[in-house]
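Before anything else, here's the structure in question.
After this line comes chain A, so read on.
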Amino acid sequence: MQAWSLEFLPLLIVLSSLLPGLLIFTLKEQQVALRTSLNLLGVVLKLVLVYVMWQGVKAGDNYEFRLAFLPGADLILHADALSLLFVVLSSVLWLATTIYAIGYLENSPLRSRFFGYFSLCVSATVGLALAGNLVSFLLFYELLTLATFPLVVHRGTPQSLAAGRRYLAYTLSGGLLLMLGVSLLHLLAGSPDFTPGGYVLPLLATEGALLKVAFALLIAGLGVKAALFPLHGWLPQAMVAPAPVSALLHAVAVVKAGAFGIVRVVYDVFGVEVVSSLDLAWPLLFLAAFTILFGSWCALAQQDIKKRLAYSTISQVSYITLGVALLGPLAAVGALVHLVHQGVMKITLFFCAGNYAETLGIHKIRELNGVGRRMPLTSVAFTLGALGMIGIPPAAGFISKWYLGLGAAEVAQPWLILVFVLSGLLNACYFLPVVYRIWFGVQYSAWPAPQRFSQRLETHWMLLVPPVFTMLLILLMGLFASTELSPLSWSELIVEREFSFDD
Partner candidate 1 sequence: MWPAVLLVTLPLAAALLMLLWPRRARVLHFAVAVGLLPLAVSFLLQVTVSGEQQWFLGNWGPLLAIRWQADGLTTLLLLVSVTLHLLVSAYVGSIQRRNPLPAAFWPLSNLLLASLQALWLSRDLFNLYVCLELLGMVAVALVTLSGDKALRPALDYLLYSLFASLCYLLGVALIYAGYGVLDIPMLAGQLEANWLNAVALTLMTLGLMLKAACWPLHLWLPAAHASAPAPVSALLSALVVKGPLFILYLLWTTLAPAAFLPAAAYLLASAALGAMLFGGIAAIRTPYSKSLVAYSTVAQLGYATLALAFILRFNLPEFVAAMWLFVLSHALAKAACFLAIGELQHTLGARQVEQLKGASQTMPLAMFAFAVAGGSLIGLPPSGGFLAKWALLLGLWQSQQFFWLLALVVATLLSAAYVFRVVVLAFDRAAPTAPDFSPQRLPQYLALLPALLVWVMAVFSLPLLTLLKQEL
Partner candidate 2 sequence: MLSFYLYLATAALLLGVGSLGLWRGPELLRRILALNVIGAGIFMLMVSLAYRPVLYGEPADSVLHALVLTGLVVAVSATAFALALLGRLLARPQ
Partner candidate 3 sequence: MGLLLFDVVLCALLLTLAGAAMLSRQLVHAVTLFIAFGVMMALAWARLQAPDLALAEAAIGAGLTGALCFTALARYAGDAGYPKPKLWLPLVFVAAVSALLLYSVFQIPAQPTTELSERVAEHLAVSGVSHPVTAVLLNFRAWDTLLELLVLLLALLGARQVPSQLPLHAGWSLSVSWSRLLSPMLLLLSAYLLWRGAAAPGGAFQAGALLASGLVILRLNQQLAWLSWQNFAVRTLVLAGLIAFVMAGLASLLLPGQLVWLSWPVALAGGIILLVETFATLAIALTLALLVVGEPEQEPADA
C-alpha cells in the first residue's frame, strides 16, 4: 500500500460523502437526475474506499491522517478495527437509506437541502468513527448534532420544530458535557491517540477523583445521544422526522454515535483496568440495565408504530452499553456485534414502518390488522426484524444476546441474565402482537390513505429494495455468524486486540 493512501484514505472516506453533500446544496430543486447520481456516486465511492481500507486493516496497515488543530491535540482520522466496524456499518446502511430516501421523498419540496444535510450527517458519522483521539471525536460529535438537526425539523411543522428544539436542548447540553470532560482529560493526560487499554493508567494513583469526574462527564455527554435513562427524552419526539431520517438516526448516526463513544471511552481512553479499579463500571451497568427494562416497558404502552420502535431503540442501545460496562471479553464481543446487528434490524423496522405509512397511511398499531396480505414483502421484513430484536434464532439478534448472556455469566453477574430474560419477554410482548396483527389480524376498516406507487409491486421499488436488502443482511449475519466475513468474527478480532493489552 502506498504511503499517500495510508495517509489520505481516511480523509477521502470522509470527503466521499462530504463533497457530494456540499455540491448538492448548490443544486436547484429540479435537478433530480444530477442530485441522485451525485448521491449514488458518493455512496459507491465510499463503499469502494471502505472495502480497500477493510482489506488494509485486516492486513495490518496503519491508516492515519493528521491535521494540526488544537495545541497538543491534532485532528486525527485513524482506522483501526473498531472504527472500521462502525464505518462499514454506516456506509452500507447509508447505501440502503439513500435509495430509500430518494424513493420516499420523491416529489416533495426542499430535497436539495435534505440530501445535502443527509450526506453531511453521514460524513460526520464516518468522521466520528474514524476519529483518532478524543478531541477529534468531540468535533465530529458536535458536527453530527448540527447536521442532523435540519433533518429532524425537515418537515417544518410545529411538531417537528418542537422536536427539533428538544433535540437540540438535549444534544447540545450533551455535547457541552462531553467538551467539559474532554477538556478535563486533556489537561490531565493530554489528548493522545486512542490506545487499546487506555492511556490514563499512570494517573490512577494521583488523580483518581478528577478521573472519576471526567468519566462521569464523558459518559453523561455520550449518554444523551445513546439515550441512556434519564437522558433519553429527545428520542421519542424526534420521530416526527421523515422515515429515512428516523431510520438513520436510530440505526447508525446519532444513537450509535453515543454508544460507539462509550465503547471508545471505556476501552481506548480509560481502559478496562482503570474503569474497574475506580469502580466506574457499576453505575453504568445499573443505568444500562435499568434503561433496557425501562425502554421496553415504555414501548409496551405506545400505540404509534414509530414511537414503539423509538422506545425499543432506547432499550436495545443500552444492551451495547451494558455489554461494555461488563468489562469482560465475551460481553464486549456481544456489545460490538450488537452495535451492528441492532443497527441493521432497527433500520429494517423503520423502513417497514415508513413503507406502511407512505403506502397505506398506517401510523397506529391497530391499523396494521391484515396488512401482511396487502404488503407481504414489507411484512416479512418487519417480522424478521422484530424476531431478531426479541432474540429468536436464526435472526442476527440472537447472536448478540447470546454473547451478552455469556459475558454476564463470565463476569459472574447472573442477575443480569434475569434482566435479559425479562427484557426479552417484554420485547416479545411489544413485538409479537404487532406481528400477529400483521399476519392474522382481521382488517376492520379501509386503509387510512392508500396510494398506488407501482403496478406490480406492493409499493415503490425504491421503498421496497432497502428493507429487503437489510432483511437479507439480518438473516445472513445470523446464519453465517461463524464465517470470517461476519460482524461477529470482526468483533472477536477487535476484542482480541483490545483485551490482549490487559492480560
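In picking the candidates, the idea was that all candidates are chains of the complex that A comes from, given by their letters.
Note that contacts are C-beta pairs under 8 Å (C-beta built on N, C-alpha and C of every residue); 3 or more make two chains touch, one makes a residue touch a chain; residues count from 1.
Small disclaimer: the values here were computed from a predicted structure and weren't measured.
Engineer: Among 1, 2 or 3, which touches chain A when you look at the whole complex?
Structural biologist: 1
Engineer: For the complex, give me every residue of chain A touching candidate 1.
Structural biologist: 67-72, 75, 110, 113, 138-139, 142-143, 146, 150, 153-158, 161, 164-165, 168, 172-173, 175-177, 179-180, 183-184, 186-187
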